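A single protein chain has been omitted; all remaining protein chains appear in their positions.
Here the chain labels run A and B in written order, and each chain numbers its own residues starting at 1.
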Amino acid sequence: MSEPLLSVENLRTWFHTPSGIAKSVDGVSFDIRAGETLGIVGESGCGKSVTALSLLRLIQPPGRIEAGSRIVFEGKDLVTVDEAGMRAVRGNRIAMIFQEPMSALNPVFTVGDQVAEVARVHGTGSRSDAWDRAVEMLAQTGIPSPGDRARQYPHQLSGGMRQRVLIAMALMMNPALIIADEPTTALDVTIQAQILELLADLKRRFGTAILMITHDLGVIAETAERVLVMYGGEIVEEAEVRTLFDDAHHPYTEGLMYAMPNITESRERLNVIPGTVPPPTAWPSGCRFRDRCRYSWERCEREHPPLYQIGVSHTSRCHLAEEPERRAHPHAPLVEQIGASL
Amino acid sequence: MGAFLARRFAQGIIVVALVATIVFLLIHAAPGDPFSASLENPAITESVRETWRREYGLHRPLPEQYARYVGNVFRGNLGFSFSLQRPVADVIGDALPNTMLLMSVGLIGAFALGIGTAVAQVRNRGRRVDRFLGSISLTLFSVPDFWLALLMLVAFAYWIPIFPIGGATDAVMHNMLGPAGKLGDRVKHLVLPAATLALLYFPLIARHQRAALLDVLPSGYINTARAKGVGETAVITRHALRNALLPVITLLGVAFPALLTGAVFIEKVFSWPGMGLVIVNSIQSRDYPLLMASVLMGSVFVIVGSVVADILYRAMDPRMRDEF
Partner (left out) sequence: MNSDIPLTRGFMAAASRRWLDNDRSAVFAGALLLAIAIPCLLAPLVAPYDPTAQPDIIGLQSRAPSLLHPLGTDPYSRDVLSRLIYGGRLSLLVALFATLVSVTLGTAYGAAAGYARGLTSSLLERVLDALLSIPRLLLLIAIFAAWRDIPVAGFVLILGATGWYGVARLVRGQVLALRNQDFIASATALGATRLRIFTRHILPNIVTPVVVAATLGIGHVIVLEAGLSWLGIGVRPPTASWGNMIQDGSDQMVSHWWISLFPGLAIVLTVMAFNVLGDALLKALSPMRPVIE
C-alpha cells in the first residue's frame, strides 16, 4: 500500500477554559490517501469541525493541539512545523471550504480580489496574473460571466454562488487535499445537489483528495468513499461507505441511520437518539456513548473501548465486537419518539 | 441623507444659540458688570468705563441687550479687546487657524498612534507586548494635559534641547529665512505641541479600535483568510481593520471637543498662538469681551467640527451610502 497523503496520529485538541478543559478532539487517528474522499460524520459537538481546523492549525487560544499529536503531510509533521512552513501549506497544498458562505467572505473586498489573494500569497506572478487565474477558477466552478462576477461584492451574490466562490478559492493553487466543512449545510436542497455535483466533477478532473465533514448522512452516501463516525471527540466507527450503510456496527451509527428522515417511509414521528451529547469538559468514564446506548452493560462503564477490528477495513469502538450476543438484549428503546403534537 | 443633513445642521445651530445665550447670561449675571474687572487697570478711568457702558448699551433693558448681542455676533462684531487693543474678531481670526493647524496634526497623530497601537496589541494579544502597550495607554489616559505638556517641554526643549521652547515660529529668525527655512521653522515648532496632543488622545482611540478589532476577529472571513495562508499581521491589517475602522471614525465627533480642551492647556504651555492661548491669557488679564467671545467661537468651532465628522461618518458607511 502506498504512503497515505495525510496521516493523523493520536490528535488531541483541548480547550483550556476557566471552567475546565474541553477535550474536543481526544485521540483521533486516520489516514487519507491521495485522490480519495473521506467523510467524517457526527452530531454537532462531536469534534469534527475542530478536527478539520486542527489539520490546518487554525485553532486559536485557549485551544491547543496537545503534545503527542502528529499530523504527517508530505513528509512534515504539521503539528511541529514552524509558522512559515504552515502558511506555505494553507491554501496551497491543503485548502479549506467553510460552512457559512456569507460570513466566510469579507464584505469589503470584491469576490475576485479574495480569490486572487490566494495566488498573491503563494505565487510569484503579478497581480493581474493572480486576477486572471481567479477568473478562470470562477469559470471552472460554473459561475457565469466570471469576469463581471469577480468584480462584485459578496452581498451581491446568491448563497450558492458564494459557495462556488469559496470552492474556486480552494482550488486556486491546485491543492492535494481540500477540507470541506459542512459545505452544503447553509444552502437550499437544490443548490446542495449542484454543489456536490461540482465537487465530484472537480475531483475527477484534478484528482484532489477531499475530507468531507458533515452531519448529513445523505451527503456522505453521495460523496464519500470511506467514512469516519465521530462521537465524544473520538472516532467510533470507520468503514467504507457501502459497508457503513449496509452493515453499521456501532450503536451510535445505528441510531444515526434510524434517525434519518425517510421520504418514502410514512412515519408520524421523528426518531431521535435519546439523551444529549455530554459536554467536552466532562466525558463519561468508559464508553462515552453508554448513557444513550440501548445495549450498554457494566463493562461499558468500567472499560473504555478501543477500536476493534470488525472487518477488512471496518473498525468499531464498541464492546459488542467481543460480546455480540448482547445485541439480542436491548434494554431501552433505541430511539425516543417525539410526539407529533410538538 | 438630505433630511439628516438638515436635521444635524439645525441641531448645530441650536447648540450654538444655546452656548451664546449662556455666555451672554454669564457676562451679565456675573457680579459687577463686564467692565468692573478693568477696575484694576489704572489707565482706564471711570469716564472711559461709562463711555463703554453706553456704547455697549449696558443701560438698556436686558432683552434689548440680548438682541443687540445676537445681532452683533451674526454680523461678526464680537467686541473689542482692551488688553490687546484690537477688535476681538481680529484676534480670533488670527488665532483660530493656528489652533486648527495644531488640532489637525494632533488628531492625525492621535489616530495614527491609536490605530497602530490597537493593531499591535491585537496582533500580540495575551502576550507581554499587549499588556505593556495597554499600561502605557492607561497611564497616558490618566495624565493631566498641562502636566504632560510641561514634562515634554522640559524634556525635549531644555534637557535635550532639540525643539524650541515655544511659539509657532522663531520670533527673531523666521522672516529672514527662505521658504524652505520658513517651513522647517514652522514644523520644528509644531512637533512638540502636536506630539503632546497625540500622546494624550491616542489611548482613547486605541481602546476603541482594539475593542472593534476583537469584535471582528471571530468572523468567518478571518478564518478563511488564515486558511488561505495569509499571515496573521496581514489578517489583522488587511482583513480585520477594514471592517473595524468604521466605529472608530465615529470617534472623530467626540475627539474634536476633547482636543480643543487639550489645546487650551497645551497652547499655554508651549505659547502656541491659538484660541487656547487667547482664552488663557484673557482669563489672566480679565479681558471679558475677549474671553467670552473666544469661548463662544471655540464652541462654535467644536460643534461645526463634530457635525462635519458626523456627516463624514454617515457618508462613509456603505449602508448609509445606499440611501443617497
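One rule holds in what follows: a residue touches a chain if its C-beta (ideal position, glycine included) is under 8 Å from a C-beta of that chain, and two chains touch if they have at least 3 such contacts.
A quick note: this is a predicted structure, and the numbers were derived from the prediction, not measured.
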Selected from B:143, B:191 or B:249 as touching the chain missing from the view: B:143
Candidates A:29, A:60 or A:281 - the one touching the absent chain: A:60
Hidden partner interface residues of chain B, rising order: 11-12, 14-15, 18-19, 22-23, 26-27, 29-31, 125-126, 138-139, 141-147, 150-151, 153-154, 158-159, 214, 218, 257, 260-261, 264-265, 268-269, 279-280, 283-284, 286, 288, 291-292, 295, 298-299, 302-303, 306
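One rule holds in what follows: only the chains that are shown with their structure count from here on.
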Chain A and chain B, separation of their C-alpha mean positions in angstrom: 55
Chain A to chain B touching residues, read off their complex: 53, 56, 58, 61, 87-92, 95-96, 98-100, 102-109, 114, 117-118, 121-122, 166, 169
Interfacial residue positions of chain B with respect to chain A in the complex: 126, 219-221, 223-231, 239, 242-243, 318
